[in-house]
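A single protein chain has been removed from this complex, and every other one stays in its place.
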């Protein structure tokens, strides 16, 4: 049943194309046309793509797709145009395998943006009748993005045959968009299209309606204006929510960067200026892990972060313990001097990394599950930010559990509250000190893995976060993890609400001034510790 | 007493350091390399230091210059600009170098400029910059705005049909000036003021969510939109990541960058960025025999096939070769002789053209527009037919439109006013 129908459709489509273009389509020329791409300049390529699209033959689709993806090559040995996927060469028309690509001298056929747009439009027209619903869906979407007169007829044809509800919806939207954007469709059609676009075109609806507004006669313009007004009201609410999300996302980054500091600084009283470098080391661990995976087992790339997390934690925790044993333990009770020593450490760590890995940025990739974005009602949420928020919450929760529910956590709290008494109770205070500092550093390493996904991995990575981290901890109240959480989120959201009005630079200055003023009101932060331990 | 001892010893020590042996004809010619090897700018500048060492080694292998070997003197300015001035002074007076290659940022150049002027040294500055300057002792081998920004905007308008513009940059003088020039240029070309959005961010800005979504909103109002990015170094990786993740494809809103080259792109996976653009005077992917030879030799020198080459490296290549030719032509390394002989000299650049030192101490360059590829390289989609001469004073700023720089007789002036036919009134210029 299905094959015959699609065959029929293809013929119908072909006929239509032939009728529309008065015969320039010469099916027998397809291999020749594709072959001619091998020698063509960018400008000539544009013409060839146009001609290929005009054939209306779906057999050219694979070659065009390959061209868009950068998989279309010329074999320099015989001048033949081939498609290369997974290291094998294929014929661009018949899809027959030609041989392995490894030892052939191939050069890619390159295209530019405008050509890429043309190719996408051409593919849309050619694949609208595909058997695969997801191909049809993407064809409908690309038609929506490239409205043209020919598409309208194709869409009408395809809509009549479509059974899948999602694809149908996409086609209807594409149809409505096309009707609106073409000059010579009737006003009635256009008026009918307005609500469809307003409803279904999502975040781009306003764009499409706005561009239709320019040439619209009065009757239509009124329709469009009211549709836009409705959409804009809705969008304003979503924009505010979007801003909250941006703030939460920024806050989660601050939280990750600051939470390790909340332990070393807040709980132990050590002003660890090398904290940022622990974050950096975590990020470099991610780089090393990804580098090894890229070289040896590229298929594991999506798991690279899962491998990097425990490694980063271990490495930075060990370095942290070494620092505590080697330097910090001689300085307890001299908080301000730990600042100097750890600042020195941070310089050494930076320069060490610079000598080992070089001063330039190192490449850390997003695994596929952290790339792109999704829409949640009116919110556009990028996957990497989403996972970082989740990760920050998880780290925070895990840390609470460690501090409040494990014996190590109990000992840590005991030692920081009253060292002598804890020692008298048989707690090995030096061990606990080392473990606490190790924990704080390890968490900084975890933060580094997360930050490697959104920021540069360079020796300067840590420097960018150290001041912000201190602000968060001081603002939230030293020695209080909840304070750090609230502090980070408050600063993140406040920053994002100031940014659109004041600009990024002034927004940041305002936040700093607000923190300074806030500290005057509450000299010990948002959640101040009470009791005798405070006076030191 | 301790104090006296300490200070005395200190003074004596530094004095001893500064006593250099007398100048002799057989001694090597010293070349100063003034780049940041630590601090925030090390990320870009360390490669340039290596480039200079590489060029000097190559020249020495060819038998040196005037029969003498070249000796590099490397100093670290540690991204600290007053220190740059101190180090420049040290290079010129203590080490007595004959030429200095260095600086990346404008503030570094501004900081050392009075020193080169006072001590009559030579500085070759290899980075694209905002223009509005021409100094007798400085040679600008990077691009001026008319060799980068304006052709890029022309390309977007003519080839991509862009009608709306986002000018996004880091808040410092290069983006500010470039954007001022571009804004005026676009307004002159009939773009409505509401179709231009200008946005500045601090150095090292890492949270681009708001700005990218603003760009997205600005670009979704019906007219074809492009972003002209003068975002500096470190902030680019998070910016492009956010662009990719928020799904801004090059086909919808192309971004053309003036500060993003092969080196910056080596920091991340460029697959989602394919099609975004950069305008430079050199790309590593350009296929010319000179370039291939340069890349091979560079890989051999640095000991890694992974290292990329970029535009400022080519600028140092051009600057160094022009200096070598000028010294050969003058038969001496004396700065005044070099300044006189270098104007008009030509040397092949790496993209198949010829770099000529112009009287305004800028060079001729081709302008190339490249699209980012998935391997972190650029594919040249457009280039100027002729070489573009560097213009020190922009024609699109009212204050500088009538100014010209010409360091040859009889004008001999960095800011010559073509209307009043006088040299801008600068005492320094007339003293020279």
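By written order: A and B. Residues from 1 in each chain.
The rule is short, and it goes like this: a residue touches a chain if its C-beta (ideal position, glycine included) is under 8 Å from a C-beta of that chain, and two chains touch if they have at least 3 such contacts.
Here is the rule we go by: contacts and distances are computed from a predicted model.
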Suppose you had to identify the omitted chain by its UniProt name; would it be "Cytochrome B", "Transglutaminase-like domain-containing protein", "Type 1 periplasmic binding fold superfamily protein" or "Amino acid ABC transporter permease"? "Amino acid ABC transporter permease"
Touching the hidden chain in the complete assembly: which of B:30, B:68 or B:110 does that? B:110
Can you work out which residue in A:187, A:229 or A:467 touches the chain that's missing from view? A:467
Per the definition of touch given earlier, which of A:58, A:243 or A:416 contacts the omitted chain? A:416
Option touching the unshown chain, where A:221, A:505 or A:526 are the choices: A:505
Even though one chain is not shown, chain B touches it at residues 1-4, 6-7, 10-11, 13-15, 17-18, 37-38, 74-83, 85-87, 89-90, 93-94, 105-107, 110-111, 113-115, 118, 132-133, 171-173, 176-177, 180, 200, 202-203, 397-400, 403, 414-415, 417, 424-428
Which chain A residues touch the hidden chain? 265, 267-271, 273, 327, 329-341, 343-348, 350-352, 355, 416, 418-420, 429-430, 433, 463, 467, 470-471, 474, 478, 505-506, 508-509, 512-513, 515-516, 519-521, 523-525, 535-536
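Definition applied: only the chains that are shown with their structure count from here on.
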Distance between chain A and chain B based on Cα centroids, please, to the nearest Å. 31
Quick one: in the complex, what on chain B touches chain A? 37-38, 40, 42-43, 46-47, 159-161, 171, 199-202, 204-207, 209-211, 213-214, 220-223, 234, 237-238, 241-242, 244-247, 250-251, 254, 263-264, 266-269, 272, 274-275, 277, 371, 373-374, 379, 381
Residues of chain A that touch chain B when the two form their complex: 42, 70, 110, 112-114, 116-117, 120, 203-204, 206-208, 210-211, 214, 242-243, 246, 249-250, 253, 350-351, 354, 358-366, 371-373, 380, 382-385, 453-460, 463-464, 495-496, 499-500, 503-505, 508
